[in-house]
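A single protein chain has been removed from this complex, and every other one stays in its place.
So, subunit A:
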Amino acid sequence: MKWPLLAACILGSGLAGKAVAQDTDNATLEKGRYLAAASDCAACHSVRGKPEYSGGVSFSLPMGKIYSTNITPDPEHGIGHYTEAQFGRALREGVRRDGATLYPAMPFPSYARLTNSDIHSLFVYFREGVKAAPISPPKNGIAWPLSIRWPLTFWRWAFAPTPTKAIPRTSGEFTDPELARGAYLVEGPAHCGACHSPRAITMQEKALTATDGNLYLAGGAMVDGWTPPSLRQENRTGLGRWSEDDIVSFLRTGRANTGSVFGSMTSAVVHGTQKLTDDDLHAIVHYLKSLKAADQTQKPWTYDSTITDQLHKADLSYRGARIYVDRCAACHRTDGKGYPSVFPPLAGNPVMMQDDPVSLIHIIQSGATLPAMTAAPSSIVMPAFKHKLTDEQIADVVTFIRHAWGNNASPVSAEDVKRLSKSMPPPDMADDALSLN
């Protein structure tokens, strides 16, 4: 989807702040467009079938449902009245134009790192490169008194860094300019930690930067039914065995020899990382590769052919083996190596070895569609098995793939699967992956 590059002329009569239309050059607008992709704004603020950035993506929180806002330049429904200062404050400090605090679903503790120049570019882009959409998202479904926003202010004071503190912190961490760029992107606009870092009971990320310690990007709690894995160098559960090319390919096309994207990360690749330049992708990967394993105790994964040999001898005695052969092996092969990057490998795949098997159970229940990407137009489907396999069978096959080929992760029970049916994401609508012109 490309919006025409016309300067939006409908800025509205009540426009506050300085008019920016005239003094903007195209380069700033394009930089803003790029940063909006790098910041993955669309993943939360765009809904398929609605105008881009017009909000309405729902977030289920323990106290109710909230919806992302319209961030188009519409003065009434969007952010057309925001000045650049107000825009910057919302992004970096989580403060709305009216002074209320945003729900921290908005990753302002990460965006706090955005430089003034980048804020300016984003402001120009959202003012001039995005078409105003006069629609409002649904009302938030949080009941009073939980809907009162002032406690959020205390949360913000307690846990969110100020830009003055955050900016020098991230940019000063690394002397190597490529690592510094990678750190800026990952810790700032890309806000990877919002999902991939663990959060405390009070919901703040336990670490916001690499220098905050080993918990940064060490794997987060379930988001929309998916458990974000560690992006650190753990051998089994992290990116320890992913090469630079693997990670770059994953971020650019959603698929790599080591695994394919699924779950919530899919939209981050579709809206965000696939649009990044080669240089920025490599900078991100160099930075990620510099993050030491949080868990240093993992025994390095090596391929174990015991199960493969059994299957090749038609020995289906291991729990779940028959279901695997019947339902999975056509694509993922009896040796678990798949046919990457079409069908991802299960042998050695970090998702198999996560302590928490929830992502694995959910992808088998709900399926997943790897959507078309600019650099990889094929959309590849993992079918949903919720209505084809019983809870017991899913538990068996998950246990099988967590065990086989050296994965050696813990078994799963039918009760686990049954319980997780509640958090099962809606079966992936593969139609969404289809960009029909």
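In the analysis below, a contact is a pair of C-beta atoms (placed from the backbone, for glycine too) under 8 Å apart; a residue touches a chain by one contact, two chains touch by 3 or more; residues count from 1.
Just so it is clear, contacts and distances are computed from a predicted model.
A.B. asks: Given the options "Ectoine/hydroxyectoine ABC transporter permease subunit EhuD", "Gluconate dehydrogenase", "Particulate methane monooxygenase beta subunit" or "Acetyl-CoA acetyltransferase", say which is the protein name UniProt records for the missing chain.
C.D. replies: "Gluconate dehydrogenase"
A.B. asks: Check the options A:Ser305, A:Ser379 or A:Asn408 and report the residue that touches the missing chain.
C.D. replies: Of the candidates A:Ser305, A:Ser379 or A:Asn408, A:Ser379 is in touch with the missing chain.
A.B. asks: Any idea which of A:Thr170, A:Ser341, A:Gln365 or A:Gln393 touches the chain not displayed?
C.D. replies: Among A:Thr170, A:Ser341, A:Gln365 or A:Gln393, only A:Ser341 touches the chain that is not shown.
A.B. asks: Just the residue numbers, please: which parts of subunit A touch the chain that's not shown?
C.D. replies: Interface with the chain not displayed, on the subunit A side: 2, 327, 330-331, 339-343, 367, 369, 372, 374-381, 383, 388, 430-431, 433-437.
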